[in-house]
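The complex is shown incomplete by one protein chain, all other protein chains being positioned as in the whole.
Chains: A, B and C, in written order; residue numbering restarts at 1 for each.
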Amino acid sequence: MCGKSKTEMEMRLQEPRVWMRYAYALKQIEWKLRWIDVELAEQKNRQIIRAMNGRLKSVDSIKKKLRRKGKPVTFESAEANLNDIAGMRVVCYFCDDIDIVADAIRKQRDLRIVKEKDYVRNPKPSGYQSVHIIVAVPLTCGAVTEEIPVEIQIRSVAMDYWAELDTQMCYKKSAGQIKHVEREICGYSAVIAGVDNQMLELRKRIEMM
Amino acid sequence: MCGKSKTEMEMRLQEPRVWMRYAYALKQIEWKLRWIDVELAEQKNRQIIRAMNGRLKSVDSIKKKLRRKGKPVTFESAEANLNDIAGMRVVCYFCDDIDIVADAIRKQRDLRIVKEKDYVRNPKPSGYQSVHIIVAVPLTCGAVTEEIPVEIQIRSVAMDYWAELDTQMCYKKSAGQIKHVEREICGYSAVIAGVDNQMLELRKRIEMM
Amino acid sequence: MCGKSKTEMEMRLQEPRVWMRYAYALKQIEWKLRWIDVELAEQKNRQIIRAMNGRLKSVDSIKKKLRRKGKPVTFESAEANLNDIAGMRVVCYFCDDIDIVADAIRKQRDLRIVKEKDYVRNPKPSGYQSVHIIVAVPLTCGAVTEEIPVEIQIRSVAMDYWAELDTQMCYKKSAGQIKHVEREICGYSAVIAGVDNQMLELRKRIEMM
Partner (left out) sequence: MCGKSKTEMEMRLQEPRVWMRYAYALKQIEWKLRWIDVELAEQKNRQIIRAMNGRLKSVDSIKKKLRRKGKPVTFESAEANLNDIAGMRVVCYFCDDIDIVADAIRKQRDLRIVKEKDYVRNPKPSGYQSVHIIVAVPLTCGAVTEEIPVEIQIRSVAMDYWAELDTQMCYKKSAGQIKHVEREICGYSAVIAGVDNQMLELRKRIEMM
């Protein structure tokens, strides 16, 4: 039974009509953010966004996440329960740029804000920091308009570096040691936060010159 | 004076805030057409669109076209008088696919049809054939929604081949001979139309088997 | 047993160290051809190559081809018996451009010609026309140099259109009718050849003006 539902889910998610909706919504968000970037750069007279990176969740990750949440591993369940099948990562130069970008997203009349989580003010136990905003993107095809969720993660360069190290280091470790590794890495999220603050101070000192 | 207005137009058109609107609208149309392609392929059980190609008109071409139309060569005039600053070419496998794609475009609730020209039923004197549809694409940035025109050209593979030959061959010829070249090429548009009809017949015979 | 060898082949072919060699060799050929294109355009004073398209054969196609050739379906067998794991299609504007591009490839000192097949002068029974050249591309990594085969297919726009129709139409038909479809399509390869010749004549007339 499990084998069958998996196969069906995979097939459905790989149908062009299904995955294209997510790819299309992601592209919309990418262009929206590029535009926001141009407008902010003009307002602030410096670059705010350093990099953007979109991805569609793989079928394997979708299955894992459904199991972790205790939800049925079917296509309908994935569409109903996951908001991050399409995800966009936005990396800002400075940590106070995160709120600037988040505000600009909230002001877009054609996007509906579905959910927000501020892991910068309230970091995860692991040390992870980012602001997550889930937006509903309206897609019109023919006479039908549908809303597709996209998760936008906004973070600073330093937070992004930490998140990557976390992923890299944890992959390498067996179950027995993972706790120690996690403790080490979590400790270093303070180092990263320190860099963010020092860089912000630097920018402010230069801006006041 | 002329030099100055040119420079100003170039500068304005190269500002990210200006050209991005056209690039963004073009991307919207590309994704819309990809989606239409997926839906049509499912309905008809074969591929309809063979290739798509988007381009932003160069500043040089914009100037030339404004002069040809007897309009002022300024930025405002370009925005007011040209509908093809952003253009998308759609090449279909068979000549009866052109109407199928055109109809699908007309059915998109979020696009406004600005103008249509059917150079397939009424070819240009040069022999040029294509259906042109100018659509207005709504772009929302913040609280403001604006309409950006995009010209969609729809043609068959054979018509596309003819149009490319026309461009290539005419570039090579000096003013004195251009009339002869044009006459030759125009004569060949009948050859191309013949191919289109024979291919259509072939497809229909196969479909009836 | 069969299941196991398949899985192993898939795994091996999807290892970055394996497929990257083919992707790398393909990129080399793409750039080589772009360079040839620039040189030819300068010499002939017109564009010769209309489009290029590279692809890595999918694991499924590799398996099918090994079976058709009666070879073992293993990774080593694929590397030993297939010359077209990496393939590049080159589409020229006119049919006499095919020999021009083929000659330019033969003159590249760093490529070894492995095999040539002239399906333009000797079309396949199906009607298929193209010149195929298999070249060995030298790849150096560290102190080791290895030769990777790439198949280059050179054809005219009309031949390319025919090949695509052939693929599209044959997919649609059940086994019983495939013979009829093939006969129809084969008949049309003469139509295509006619277009090629008329276009060539047109170009020559224009060049002599």
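FYI, a contact is a pair of C-beta atoms (placed from the backbone, for glycine too) under 8 Å apart; a residue touches a chain by one contact, two chains touch by 3 or more.
This structure is a prediction, so every number in the text was calculated from the model and none was measured.
Partners of the chain left out, restricted to shown chains and counted across the full complex, are A, C.
Summary of contacts with the chain left out: across A:Arg46, A:Lys69, A:Arg106 or A:Lys124, the touching residue is A:Arg46. Annotation: of C:Pro16, C:Gly70 or C:Pro125, C:Pro16 touches the absent chain (contact as defined above).
Annotation for chain C: contacts to the undisplayed chain at residues 16-17, 20, 24, 27-28, 31-32, 34-36, 38-39, 42, 104, 107-110, 140-143, 145. As for the chain not pictured, it touches chain A at residues 45-47, 50, 93, 157-158, 161, 164-165, 168-169, 172-173, 177, 180-181, 184-185, 188, 191-192, 195, 198-199, 202-203, 205-207, 209.
FYI, only the chains that are shown with their structure count from here on.
Separation of chain A from chain C in touch steps, taking the shortest path, is 2. Each chain gets one centre point, the mean of its Cα atoms, and the points for chain A and chain C are 41 Å apart.
Per-chain CA centroids place chain B at a distance of 30 Å from chain C.
Among all residues of chain A, none touch two or more other chains.
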